[in-house]
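This report concerns only the one structure given below.
All protein chains but one are shown in place.
Chain lettering (A, B and C) follows the sequence in which the chains are written, and residue indices restart at 1 in each chain.
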Amino acid sequence: MQSYRIAMLGTGLIGDFYTMTLHGQRGRDTVRIVYSRSEERGRAFGERWGIPESTTDIKTAIEHPDGDVVVIGLPNFLHEEAIAAAAAAGKPVLCTKPLGRNAEEARRMLETVERAGVFAGYLEDLCYTPKSLKAVRAVQGGAIGEVTWVRSRETHPGPHSAWFWDGRLTGGGAIVDLGCHCIEIIRNFVGKGNRPVEVMCHTDTLVHPIADEDNAIALIRFESGAIGQFEVSWTFRGGMDLRDEVAGTHGTIWMNHFLRTGFEMFTAGGGGGYVAEKAETEAGWLFPVGDEVSELGYVDMFTDMFRALDEGRAPQETFYDGYVVNAIMDAAYRSAKSRAWEPVELFEWRGGSTPRITAQPELLDGQVVIKREILPDGRQKLILKDPATGDFVDRVIAG
Amino acid sequence: MQSYRIAMLGTGLIGDFYTMTLHGQRGRDTVRIVYSRSEERGRAFGERWGIPESTTDIKTAIEHPDGDVVVIGLPNFLHEEAIAAAAAAGKPVLCTKPLGRNAEEARRMLETVERAGVFAGYLEDLCYTPKSLKAVRAVQGGAIGEVTWVRSRETHPGPHSAWFWDGRLTGGGAIVDLGCHCIEIIRNFVGKGNRPVEVMCHTDTLVHPIADEDNAIALIRFESGAIGQFEVSWTFRGGMDLRDEVAGTHGTIWMNHFLRTGFEMFTAGGGGGYVAEKAETEAGWLFPVGDEVSELGYVDMFTDMFRALDEGRAPQETFYDGYVVNAIMDAAYRSAKSRAWEPVELFEWRGGSTPRITAQPELLDGQVVIKREILPDGRQKLILKDPATGDFVDRVIAG
Amino acid sequence: MQSYRIAMLGTGLIGDFYTMTLHGQRGRDTVRIVYSRSEERGRAFGERWGIPESTTDIKTAIEHPDGDVVVIGLPNFLHEEAIAAAAAAGKPVLCTKPLGRNAEEARRMLETVERAGVFAGYLEDLCYTPKSLKAVRAVQGGAIGEVTWVRSRETHPGPHSAWFWDGRLTGGGAIVDLGCHCIEIIRNFVGKGNRPVEVMCHTDTLVHPIADEDNAIALIRFESGAIGQFEVSWTFRGGMDLRDEVAGTHGTIWMNHFLRTGFEMFTAGGGGGYVAEKAETEAGWLFPVGDEVSELGYVDMFTDMFRALDEGRAPQETFYDGYVVNAIMDAAYRSAKSRAWEPVELFEWRGGSTPRITAQPELLDGQVVIKREILPDGRQKLILKDPATGDFVDRVIAG
Partner (left out) sequence: MQSYRIAMLGTGLIGDFYTMTLHGQRGRDTVRIVYSRSEERGRAFGERWGIPESTTDIKTAIEHPDGDVVVIGLPNFLHEEAIAAAAAAGKPVLCTKPLGRNAEEARRMLETVERAGVFAGYLEDLCYTPKSLKAVRAVQGGAIGEVTWVRSRETHPGPHSAWFWDGRLTGGGAIVDLGCHCIEIIRNFVGKGNRPVEVMCHTDTLVHPIADEDNAIALIRFESGAIGQFEVSWTFRGGMDLRDEVAGTHGTIWMNHFLRTGFEMFTAGGGGGYVAEKAETEAGWLFPVGDEVSELGYVDMFTDMFRALDEGRAPQETFYDGYVVNAIMDAAYRSAKSRAWEPVELFEWRGGSTPRITAQPELLDGQVVIKREILPDGRQKLILKDPATGDFVDRVIAG
């Protein structure tokens, strides 16, 4: 297992989270140089994390001879340029979410790295939360049968930095900020080979005086018939609500990544310090998480990225995934305008074909069994349908 | 406060729940006569609940000289006839949900009781759960600001009786069975005077070999801009999932009515007896509710109905409400077919007009304040928007 | 089923809760006259609840010709006198918890009502919460095997009325106020026929400048070997913590009656109104309960009391139970002083004898089976003990 030296581009909240992860615990990888548009922020960041060098020249960072890997933690509108420079330098590049401001931009980035033949990873942390990884494995192992529905929700009172609020720089509002997480979580559960067919989306700007949506709900229909549902908002009150629910033909999964993780604190005030990302209060009942960078997936994400580099394989989350996410978001924005289901337009589908969710009707004496229930006395109650007449009857049989 | 003697029509699960409620605790009201289509079931029901008389003639029950109130717990396709008979007899009538199989049928029932001038109550129990009643009061008191979004979810593995599965008798599938609850819960939170404008709905039949939907998700847009979202399913695994979430501009409400109410039991098996409606297992971790008829709203529902009768006022849930619910469900079914937003068609709107959710932009030195955050050092971080250029900037000021 | 007219003695918080219950929902029983030591409070109480008459003469209330039942909601030091007067009047009497300030006083009250032959009920609401009633039935049905341990916890920031804080009037501090609940909950789970043998208790006065304990933890050993553990405090921060946990040889029960019942609200402040008994905050995350008088057991408690009266049977909670509770509290106070296990002294034991919790050792080839585990491959791993040498070994066998 190799150790990697990182060129970190960007010194915002996400740069902090990334570096905290890389430099945390017994990590073998270190940030070698940090790039910031502001000399002051770059220097402060470097001091905060013990990074040998900081620069305001992005090429200096990317092409640094001691840098093995470029990590992009910049605002959305700067991704394409940074990726192009990393590809030109022949360096592996890991880019934060969303990949592009729209699918066209994302496609260009995808083509850039593929043309250059550099390793490219899509830093979608929330697909790597330990709960999600374990849940996806359980789903793949058949624990809940076939997935019929996934709800992914990310809502909070709004982002911390000014650029997030400017749709010209980001590509949109809450969808581009938060929906990208939800979409890729959903894809991991319904299966990445399960083609997203179309999207229905409703958006609104309810609270903030901005041009872009601060609320959105969307349905994504996949080839198998499974539905992905995302709910994103910059108007949620009470902290950061980060929950996923998965329904299958034989089971159910509920995950809460933030506000209810088994850690509850009441304080009359004072002394609590930093509780959690986007906490709204400092007194009363608070709900911290344990190790944020672990529970939000950063630890497992970088592990997968660097192991993939070591092993010469693709990481779990690739630029193609980032591109698909952008394509789904584009469809969502089109749908919000047209107020109709809009197809997900992909220049190329790299997944396979996924069969329709199966419902194998069971027969009993020529009748279709709709349901079986165990009665308190041990007998079974059946609900049967006559295939000829379409009539339904109850029948009780020995258990 | 008067005592009422009830003519109970129907001996299914809902008849049991209604009678358990009426005869429970220190109730002053009693079932005087029960009607069943089957003599055997009628007699068994009567014995089970200590009811003096049972009959297979619906008129005998409705017109019984000792009966003060008619309660309809019959399958959907029998509501209209029963209501007509009760109205003809001049008796107050309480009808289970949904009122009709569609809005047209519901409208006829509404007109029947209004023409006859009889008291009519819509037995929508889930709008009366103690949690919902308290939450609605809190919302009305301003605790969460203006309501922006309500999610109401009712899912379980499918109904217990054969007729539920036959759309010809019910009017549809999971929407007509469960969505009616969700819609009226949503209306209570967004305000009953808040006109439902249009609906977008997706349905599918994923698991059961039936003609109607066993899964549905819908968005309802209200005049204020608030969105109601319902999720209903007959394919959920793990019991009965009954949850409501309400978002407002200044707060949040989460309610779990069934699977997570602070009552958790692990049993290696045996001896547990009846745990809860639609529980799927008898061993392992189980999640009973305390007093089902109280927690599901039956107790407060009948209290409101009879008090309304006493006081000569309308109950909280009226036939007009039932009609509106049917009209919304009709729009949902139309939308599922057209795959487009469909208007909610009402022959008459009895609510008023509800203003758009307000977002009062705050100004500072001519800039629009997008967000305020308290920094750890006590200073405030503002995100500001320049109304002229549309640019966003961060600014830190003294706390 | 008869209707009862109540003489309510006392107008404090508990009088409100009792009357809210009696006059709530479709109750058939009504408060006919209320007694208060203060004319003003009596009149206000009467107006609040629509009670025809109020008085400052306790005899007038008790002996009122229209009063069927006397309900005592007075401070502890006034119970004995009120019970004596009710017994003298030959009236059924229901007395709030704790019965006496100590066992000797409780024993005199028990003997008073038994000598007079009047019906007497011990108003221990928390043994009647719907969750507890269902859980006790599950335990009695064998769902968790034999009960080994019960933890009952009631803690909050301290009582609302001055007299509670004066040990001379109450008999003690947090134990007498809250421990009485816990003890009787424990007895319901371990079985009321299961003799409490001895008590070990630790008390302290940690926060409030009072002479009595504001914190206590105690262990009660029952004849079967089961342990009851109570934790009571007047120093808890965050509201009212009301939880019970029951462990059995084949299962586990966890109940949360107050702060986590599936009702969660975040409010930025304002408009919430009354949230719950002993809530500490009005903003931030709040945890209301639905119908307090139902969830805290008042509804089922009065139902049992009046049904018992109707049926000429003893209620679930009797004065003898109240006496046993006092005797256990006396032992707890003695233990806190002696710092040793103290016997529970009962002038008479009306339960039977309860056998020791059984542990039937299973044998395999002359070895004692300590544990069986299913391995991932379906085989079984056994841990065996050689009865001769006392040595333990692992053995894996086919599943």
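Everything that follows uses one rule, which is that a residue touches a chain if its C-beta (ideal position, glycine included) is under 8 Å from a C-beta of that chain, and two chains touch if they have at least 3 such contacts.
No experiment lies behind these values; they were computed from the predicted model shown.
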Which listed residue, C:Met20, C:Val197, C:Ala314 or C:Val368, touches the chain dropped from view? C:Val368
Hidden-chain contact residue, picked from the options C:Gly248, C:Gly290 or C:Gly322: C:Gly248
Touching residues on subunit A - with respect to the absent chain: 1, 3, 25-29, 129-131, 133-135, 137-138, 141-145, 250-257, 260-273, 288, 290-291, 294-295, 299-300, 302-303, 306
Contact set of subunit B toward the excluded chain (per top definition): 237-239, 266-268, 280-281, 283-287
Contact with the hidden chain only, please: which subunit C residues? 144, 148-149, 151, 155, 157-158, 160-163, 165-166, 168, 200, 202, 204-211, 215, 217, 219, 221, 225, 227, 229, 231, 233, 235-238, 241, 247-252, 273-274, 282, 339-341, 357, 359, 361, 368, 370-371, 373, 376, 381, 383-385, 390-394
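By our rule, only the chains that are shown with their structure count from here on.
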When the centre of a chain is set as the mean of its C-alpha atoms, what distance in Å lies between subunit A and subunit B? 33
Where the centres are mean C-alpha positions, what is the separation of subunit A from subunit C, in Å? 48
Residues of subunit A touching 2+ other chains? 237-238
